[in-house]
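Of the protein chains in this complex, all but one are displayed in their positions.
Presenting chain A:
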Amino acid sequence: MIILYFLLIVFCLIHCGHSQKDEVICGLASSWLESVVLSVNIEKKGFHRELLYEVKHDPTPHVIKTLLIQRLPSGVYMDQYQLASLKEDTGLEVLLDSSVNLEDPAYVSPGFSALVYLRPAERVLQAAVPIHGRYHRPSNSGGWEKVTIEGPKLLLRPEKYETKTLPADLPHRVVKAPCTVRNQSLCSWLEIQTSLVSDSVSLKLPVGNLSLAGPVCAGTVLATLLCCALLFRSVWKHGIF
């Protein structure tokens, strides 16, 4: 798979509603926008999880494209190859803003952003995106490390041109982001800030217990030396010298 590099999202803080030329994204009524609700949940346990996104909205005559921009911290990663195979199998559309190392521990990994394109649907749009936990630095008492994933940004884009304008007081802004997974030229999207985005989700990953370092090292070295001695004795006894 070609590594997907694409331009960083350009924020262009343009207010709609005045003599705005970019009318593409100004075709949504504010009352409808208020009906849009986004929820994020985390499913499964352990190191292999799933982020479940759900966007609900009132019925609309327009075809609305929906994009979630998810910032991910260094403690977790998405596997671009797994995403590619899911795209084939289930049609899940996710772009990553950089190539992601699949093996590094959390403390040497940078975070990254994922762009999750939700397929247009009548009322409820859903996507389940697999994420994986990275190994973390062992802590002094072991236990678990909490990784917090901030809620995503929700971007919308009506399929067709609409000339209606939005009330100027609605807080929203126009953002540039890749149009679709296939066509990565930049389109204008409307970032929705009124939606009820859940704050954040979190997961806990087991970490090693540093206070056991002494006994673990001593135990390991002793056990391996003992096994080595057992084998040595046996080879010495039965070997042909």
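Keep in mind that, in the parts below, a contact is a pair of C-beta atoms (placed from the backbone, for glycine too) under 8 Å apart; a residue touches a chain by one contact, two chains touch by 3 or more; residues count from 1.
Everything below uses one rule, namely that contacts and distances are computed from a predicted model.
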item: Name per UniProt, for the chain absent here [options: "Conserved oligomeric Golgi complex subunit 4", "Tubulin delta chain", "GPI alpha-1,4-mannosyltransferase I, catalytic subunit" or "U6 snRNA-associated Sm-like protein LSm2"]; value: "GPI alpha-1,4-mannosyltransferase I, catalytic subunit"
item: Contact residue for the chain not shown (choose from A:V63, A:V124 or A:L225); value: A:L225
item: Interface with the undisplayed chain - residues on chain A; value: 1, 3, 44-48, 81, 85, 99, 101-103, 105, 135, 137-138, 142-144, 203-210, 212-213, 216-217, 219-221, 223-225, 227-228, 230-232, 234-241
